[in-house]
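What you see is the complex with one protein chain gone and the rest in place.
Labels for the chains are A and B, by order of writing; each one numbers its residues from 1.
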Amino acid sequence: MTLAAADFSFVSDLVRRESSIVLAPGKEYLVEARLLPLARKAGAAGVSELVEKARRHPDRATTQSIVEALTTNETSWYRDGDPFSQLGTTVFPQLLAARPAGEKLRIWSAASSSGQEPYTIAMVASETIPGGSSRVAITATDLSTEMVERTRAGRFSQLEVNRGLPAPMLVRHFTRAGAEWEVAAALRAMVTASQLNLAQPYPRMGPFDVVFLRNVLIYFDVPTKQDILRRVRTLMRPDGWLFLGAAETTLGVDAGWERVALGRTSAYRPIAG
Amino acid sequence: MSEHLLEATTQDGACTLSAAELLPEESVRAVAEEIWLSFIGEEEFLIPLDGEAPANPFSAWVGIDGPWRGRVVITCDESVAQDLTRCLLGEETVGELSQDDVEDGFGELANVVGGGLKALLPEASRLTLPLVGANPPAHGEDMFVIQSIWRGQSVDIVISSVPLQY
């Protein structure tokens, strides 16, 4: 069964309007596969019936569930390794040396998904900074309210803790809670999670010392990427650091950044002015 | 010893909670569903529905030995055990599976389910090596069944307390 062209364009327009995520033609199979469970749950016979319902009664809950079903939340602990080891060996020491004692470093995990990224940052801080949990404050945001709630809960399935979390970190920072694993209270206290759409105006926050904006720009078109990178820059300290995903760059998108090599990876720093 | 278990054991250390109290159905299902998704396949769902009793029932079981002694038995049709083994082995499998392969693969599935359930218990316990066959040991009185459907066929997980030495 393939999705009617009109249904696909209704869904892709809606998703674009709400999240700026671009669903190019050819992604019909994705829309069909992701929306089918939603349709079933809503008691609709199929995806077209769900779309029809959303078209006639575009209430907040339906719209939001469609958008959330179409975002990719794939993530893992210490994703790609190097950005997080460099955070501990280079970025934190430099920033701490430049800040008055007692001042907290502010970190933003700007598409935090289910929480692996902000809690990895929290682990790196507590492993590399003496008294780390009191020197770092992490703001975790995501478009999806479900992901924000998961980050707040700080509970992960067995399958999730298997993905890239070093065993010594698992035993040090997690306890079992039934079939799941729960992040230690000290790490949870470092992370504040809230809903935020990167493509819309940002609330008052920051300035941030480090921003993780990883594996999310890939879903946007160039003007949206430009706009996000420019506004993220205004929320950063002049000597701050930006980490993007392995397949993302500011080069050719926003000229306001300098790319710096950090070990085997690279980070971006705002250019003054 | 955790408080939960202190209340649950008598003076000689035996466990007084029932199998269903120790291993809530919801958690057992969560463990089994995860195993299906990661070992059997990304799109392989265990659905919480009752199925028809298998024509040729085949079982794999492991014992859990600690303050609580119990047994976890997975039962399905023999052909389903074959399909599960084939999925477990993934692309590696071509052609017919030997009876040995099925017993080994299905036994490993019981081992993984048993290990996942053992971790839900409040106190450290040991797992016995898996056994496989058409005639699992009889269930004791304190038992409960968790019924599921996989690819339209029934897969039962029976958890029981084992009163005597096994």
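Convention: contacts are C-beta pairs under 8 Å (C-beta built on N, C-alpha and C of every residue); 3 or more make two chains touch, one makes a residue touch a chain.
Convention: contacts and distances are computed from a predicted model.
A.B. asks: Can you work out the missing subunit's protein name as recorded in UniProt? Choose among "Two-component system chemotaxis response regulator CheY", "ATP-binding cassette domain-containing protein", "ABC transporter permease" or "DEAD/DEAH box helicase".
C.D. replies: In UniProt, the chain excluded from the picture bears the name "Two-component system chemotaxis response regulator CheY".
A.B. asks: For the chain left out of this view, which of A:S9, A:T72, A:T145 or A:T175 touches it?
C.D. replies: Of all options in A:S9, A:T72, A:T145 or A:T175, contact with the hidden chain holds for A:T175.
A.B. asks: Out of B:E25, B:E78, B:D101 or B:D142, point to the residue that touches the absent chain in the complete complex.
C.D. replies: Hidden-chain contact among the options goes to B:D101.
A.B. asks: For subunit B, which residues touch the unseen chain?
C.D. replies: 34-35, 38-39, 85, 88-90, 92, 100-101, 104-105, 107-108, 111-112, 114-116, 118-119, 124, 127, 129
A.B. asks: Write the list of subunit A residues that the hidden chain touches.
C.D. replies: 76, 78, 81, 158-159, 161-164, 166-168, 170-171, 174-176, 246-247, 264
Here is the rule we go by: only the chains that are shown with their structure count from here on.
A.B. asks: With chain centres taken as the means of their Cα atoms, state the distance from subunit A to subunit B in Å.
C.D. replies: 37
A.B. asks: What residues of subunit B sit close enough to touch subunit A in their complex?
C.D. replies: Going by the criterion above, the answer is residues 27, 30-31, 34, 37-38, 116, 119-120.
A.B. asks: Applying the document's contact rule, which stretches of subunit A touch subunit B when the two form their complex?
C.D. replies: Per the stated touch rule, the residues are 157-159, 176, 178-179.
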